[in-house]
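As you look at this complex, bear in mind that one protein chain is not there, while each of the others sits in place.
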Amino acid sequence: MATTSPRSRAGGKLAGGKLAGGKLGLDPRVVRRARGLAARAGQPVVDLARSHTTVSVERAVLRLAGVTGADSDGIPWVNRLLDAVRADVGLGHGVAVPVFHALRREGLDDVTVLAQKAAAGAVRFAVPQQKAEVTAARRAAARATRRGLALIDRRRTERERLIRRYGDPAQRPWIYLIVATGDIHEDIPQAQAAARAGADVIAVIRSTGQSLLDYVPEGATREGFAGTYATQENFRLMRAALDEVSKELGRYVRLTNYASGLCMPEIATLAGLQRLDMMLNDSMYGILFRDINPIRTFVDQRFSRQIHARAGIIINTGEDNYLTTADAVEAAHTVTVSQLLNEFFAHEAGLADWQLGLGHAFEINPDLPDSFRLELAHALLARELFPDAPLKWMPPTKHMTGDVFRGNLLDGFFNLAGVLTGQGILLVGMMTEAVVTPWLSDRDIALQNVRYVLNGAGNLHEDFLPGPFIRGRANQVLTEAVDLLERIVDDGLLNAIADGTFGIMKRPADRGKGLDGVARQADDYYNPVTEAL
Amino acid sequence: MATTSPRSRAGGKLAGGKLAGGKLGLDPRVVRRARGLAARAGQPVVDLARSHTTVSVERAVLRLAGVTGADSDGIPWVNRLLDAVRADVGLGHGVAVPVFHALRREGLDDVTVLAQKAAAGAVRFAVPQQKAEVTAARRAAARATRRGLALIDRRRTERERLIRRYGDPAQRPWIYLIVATGDIHEDIPQAQAAARAGADVIAVIRSTGQSLLDYVPEGATREGFAGTYATQENFRLMRAALDEVSKELGRYVRLTNYASGLCMPEIATLAGLQRLDMMLNDSMYGILFRDINPIRTFVDQRFSRQIHARAGIIINTGEDNYLTTADAVEAAHTVTVSQLLNEFFAHEAGLADWQLGLGHAFEINPDLPDSFRLELAHALLARELFPDAPLKWMPPTKHMTGDVFRGNLLDGFFNLAGVLTGQGILLVGMMTEAVVTPWLSDRDIALQNVRYVLNGAGNLHEDFLPGPFIRGRANQVLTEAVDLLERIVDDGLLNAIADGTFGIMKRPADRGKGLDGVARQADDYYNPVTEAL
Amino acid sequence: MIIRPYGDTTGDGMVQLSFTLPIPHDKRAEGAALQLAGNMGMDPAMVVHARQMGDGYTFFVVYGRVHHLVDTDKVQVMERDFPLLSAKEINEVIKRRLRRRLTVVGACIGTDAHTVGIDAILNVKGIAGEKGLEYYRELSVTNMGAQVSVPDLVETARAQKADAVLVSQVVTQRDAHLLNTRAMSAAFREAMPAGQRPLLIVGGPRFDELMAAELGVDRIFGRGTTPREVASYLVHALITAKEPAA
Partner (left out) sequence: MIIRPYGDTTGDGMVQLSFTLPIPHDKRAEGAALQLAGNMGMDPAMVVHARQMGDGYTFFVVYGRVHHLVDTDKVQVMERDFPLLSAKEINEVIKRRLRRRLTVVGACIGTDAHTVGIDAILNVKGIAGEKGLEYYRELSVTNMGAQVSVPDLVETARAQKADAVLVSQVVTQRDAHLLNTRAMSAAFREAMPAGQRPLLIVGGPRFDELMAAELGVDRIFGRGTTPREVASYLVHALITAKEPAA
């Protein structure tokens, strides 16, 4: 396939902004200042996250401790157990101690059995009084969760082994394709077909409703709307199917899902347990686009990123979404600010640069004069601000219409912008964006498009030297980002979010879904997982 | 409309290779050498053209002298008159003297009436013996043809006035669209619609058969195949229709047709008389792609270019065609050689650089690695070799398939290559190239495509600085062109053509259609038109 | 008037068609594609492109002539059966005839989180150069946002004494928009007697505007709706149409 031309491989790197100074001539002091401000703006939120816990964080702990399965109504045992614990002692101490104290008291060794008893109302939970009991419970919890983490570690080495065996994609950007039938059994053949047709990364998007569910559905599912439910079993089935094609193709095909919504920490955990390779995981997406409570999100956020760090999963952030509700030119600097914040939160949670698929998108109104050059300015700015991050480049969506012929053209220029600015992960755009979730043929046409551009113009970055217009625009956006960061440092990030700074969505800290699932950590709060991470 | 952004206007110029040295760093000595060789290769053919005449050259003289109309079978009176003259005295002396001698002798003052009598066999022609008679005949002929040329001059000033009034297109490249219904009355509304949708130049392509007709059909026609007959009346009707829209749009919309085939000189004349603005007029197209005799073509060629020079018509050459039969990479240098020859012949015939729409095309196999960058190398080479010529940039045709979605994408990259390399005239490609002659909707989709690219990326040439790959390729093609020219200088152009040097079409000088219409000029050959030009 | 599709000559009837068949590519597959085109009334039909995808599917592009005639007089459309008023006129009619502000509750129901459409109609910002309903002095607007459950919507409508409820549905996969709309209208019918029920309006890019009755709502607005159209309709349906001006 075209995209395996060694030149374009080199290309990807070359355009990776590695060139001393880069093509935009950004002022290193301004860049340093921007990072400094992002850290100051983010720190209070990190403190918030460190001092709170959520139902989903605690359920993630239980999952790592070995609680599996669901009751006859499909409610996972982790939910039943957590609810019981919470009813008796609240969340503030963390679930680990009460649960493992009860486990010993009940003389059980299987936490799932404990969950079942608890659900039947047959167990009472308490925070032990004697120091010894506490220590014992903590030890037991740590031992159990260590087993869970060990499994995640095994999956990570497994991935590393498979990549050594089958190899990474030959070219940058990696080609990222979405499947979205709603039925895991339709998704699988489509995902395999997509991989054979050249996809390096497969994302199974989720059913519209899932992000607001406060539990993770169980088993293989076939009834999603505009997406398929994220379940441990669906993860397993799809990963196995892709391992099969990886072998067949001699190229490790990555799997992506969404650590997002009310169950972010648990889904991150399941992703680690089933060797998913990338997860959509943004610090603000849930707040802005799912109306989830900001504090809930930031707490879940931090835990899930700690898991991703441990699991060697690449995260994808969601700045692209802002440009669907806000204007891509006016709001360009908000993307930069969000990327800097996502970077700060990610580093703080232990993620390395190679794990940061920071998002941005080709969403400028195509009728705007010089629209394409503005896209280049924005994309290159991100590239040079984050030279070591595998940036995620998102296709046009907002300005796509039912004119599918024009749509394929715009996607071609999106692909070109991707190679000109050395993006790391290219989410393949579909000509039917404004019409339907992708058809099989849409994906094939889109991949031909990508292949043509990568093969025919993949090295054009060698001939691309931004002039005053592009350089000027990039520096302007950076300046605006710095100004905005200064304001955020003054007002506080939560207030900025409440004021509609990002995506024009106003989300006050005391509103939104899932707030009731948040609790301040008590002094004796204990979480064996965060301790270990 | 987007394309009127002043920046892209500047752009066109800027990329016009005016930058000292240009972007390719071509060696001026090599360029000079190439031109010198082209002159040496072309001169023998010019001498051939100067020493011969053809039936069509002589008929063009008669048209300028005022012979109009056709007999009841639609055979133009110029043909009937010429045949009569030729039967009596041959072609070698030129028709002017015998005809005007007879006119005086018959006591007529209308040459068309003379033609009618001659057709009825009522007139005999001779070359007068007395010097006085000759002089008288020559004077009369000169007087008559001067009136014809005066009309062409008036049309030219008329054009200049209209351009001053309505203005030229705001941007480069000019947008060139084809109509091809075969029916002038369907062509007209489609041409007007196209102009309103943004076309700067309208070309009415001809019916497949016309190039081999040894006469020019008369009147308005409705029955062409894959094109519409070129007739004086069709020219008049379409020019009038476009004058109407030019007024409406405040932009002078140019009209193009084909001075090609066996009647090249006459059609050039009719174009001048009806104020056409551009004519397809290549020195070798007829030879290669219509199997017309080489000598016939070169003689007709020179005369028609002299007329175009006088009429202020921009010619379009046909190098693009070679790449439909030969491979665009292997044969790249033959395009350059042909452009240099066309330039030499054009200058020799009196055309100025601004009248040279030298052709080339985006015909490289899109599956070839770096295909797009190779296109840029070739297009920029032409741009920098001919900085003052309004190059004609032709769209992909050969590698277009029934996959119309892919087709629209390729056309988008063709448009991009056009703006990156500062082409002067952009022939708009159609996604249905491999399927049908353009539909109304194809043209609209194609124009949207052009508008998007010109508007969004029209100034990208400011950020385009060819690297070693593109520079290397351009210089390689130039070197190969020089080598080929050296061989042509040695073997002679006619032999080169016979050997299939251009478009892999082998065309010996003693074969092909229309040879019988060629005659060596006698010592007393007289042509009042060439004298005046 | 009787018309036909137009390629490049009046009456030529030419159209372009593309689709995938779940079979590998070979001559028979192209024949199958032509059979489908034939069933659709294309004759002659040309398969101009065929490309196998994976091992069991083939994509086709077909060009050809259809012989169907289109009778523009028989066209069924939801014509705008009410006058398009200016913001000023709308405020006046409400003020003069209703003598109180007209109350509107809007939401994007079910699990659909696409608010841009409903916001374009409701928020001051508006769309296509027109300000949204919030901008109208005489309209009192509550925008509940996205992912609103039907019970919450009914409750809010009752609490606000809504004259009209505006619902947006953008996700259409598996007919989500139809299912949600039916659930919504049913809930209102159940919760309130015919008299007190607010005017029910749904909108979204993929609705068939003729389906209102079928879905149990009063009106459907589709692709490219503008706030003024909606406001004009509200005034028409709730005021002018009810009791014609004295």
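For reference, chains read A, B and C in written order, and residue numbers begin at 1 within each chain.
The rule is simple: a contact is a pair of C-beta atoms (placed from the backbone, for glycine too) under 8 Å apart; a residue touches a chain by one contact, two chains touch by 3 or more.
Computed from a predicted structure; not experimentally measured.
K.L.:
So which of A:168, A:353 or A:403 would be touching the chain we can't see?
P.N.:
Answer from the full complex: A:403 touches the omitted chain.
K.L.:
From the list C:23, C:98 or C:191, which touches the chain that is not on show?
P.N.:
Hidden-chain contact among the options goes to C:23.
K.L.:
Going by the contact rule already stated, which one of B:201, B:440, B:460 or B:529 would touch the omitted chain in the full complex?
P.N.:
Considering the complete complex, B:440 is the one touching the chain left out.
K.L.:
From the list A:116, A:190, A:371 or A:527, which touches the chain that is not on show?
P.N.:
The missing chain is touched by A:190.
K.L.:
Of B:68, B:112 or B:324, which sits in contact with the chain we cannot see?
P.N.:
The single option touching the absent chain is B:324.
K.L.:
Given that one chain is not shown, which residue among C:32, C:192 or C:237 touches it?
P.N.:
Going through C:32, C:192 or C:237 one by one, C:32 is the residue touching the chain not shown.
K.L.:
For subunit C, which residues touch the unseen chain?
P.N.:
1, 3-7, 10, 14-23, 27-28, 30-32, 35-36, 39-42, 44, 46, 57, 66, 68, 70-72, 74-80, 206, 208
K.L.:
Going by the touch rule given at the top, which residues of subunit B touch the chain that is not shown?
P.N.:
Residues in contact with the chain left out: 180, 182, 189, 192-193, 196-197, 207-209, 212, 225-226, 289-291, 324-325, 434, 436-437, 439-441, 444-445.
K.L.:
For subunit A, which residues touch the unseen chain?
P.N.:
180-181, 183, 186, 190, 401-404, 432, 434-440
To be clear about the criterion, only the chains that are shown with their structure count from here on.
K.L.:
Mind checking the centre-to-centre distance between subunit A and subunit B? Centres are C-alpha means, answer in whole Å.
P.N.:
59
K.L.:
Just give me the whole-number Å value for how far the CA centre of subunit A lies from that of subunit C.
P.N.:
33
K.L.:
Could you give the separation in Å between the centres of subunit B and subunit C, each centre being the mean of its C-alpha atoms?
P.N.:
It comes to 53 Å between the two C-alpha centres.
K.L.:
If a residue has to touch 2 or more other chains to count, which residues of subunit C qualify?
P.N.:
Within subunit C, the residues that touch at least two other chains are 51.
K.L.:
Where in subunit A do residues touch at least two different other chains?
P.N.:
In subunit A, residues 445 touch at least two other chains, as defined above.
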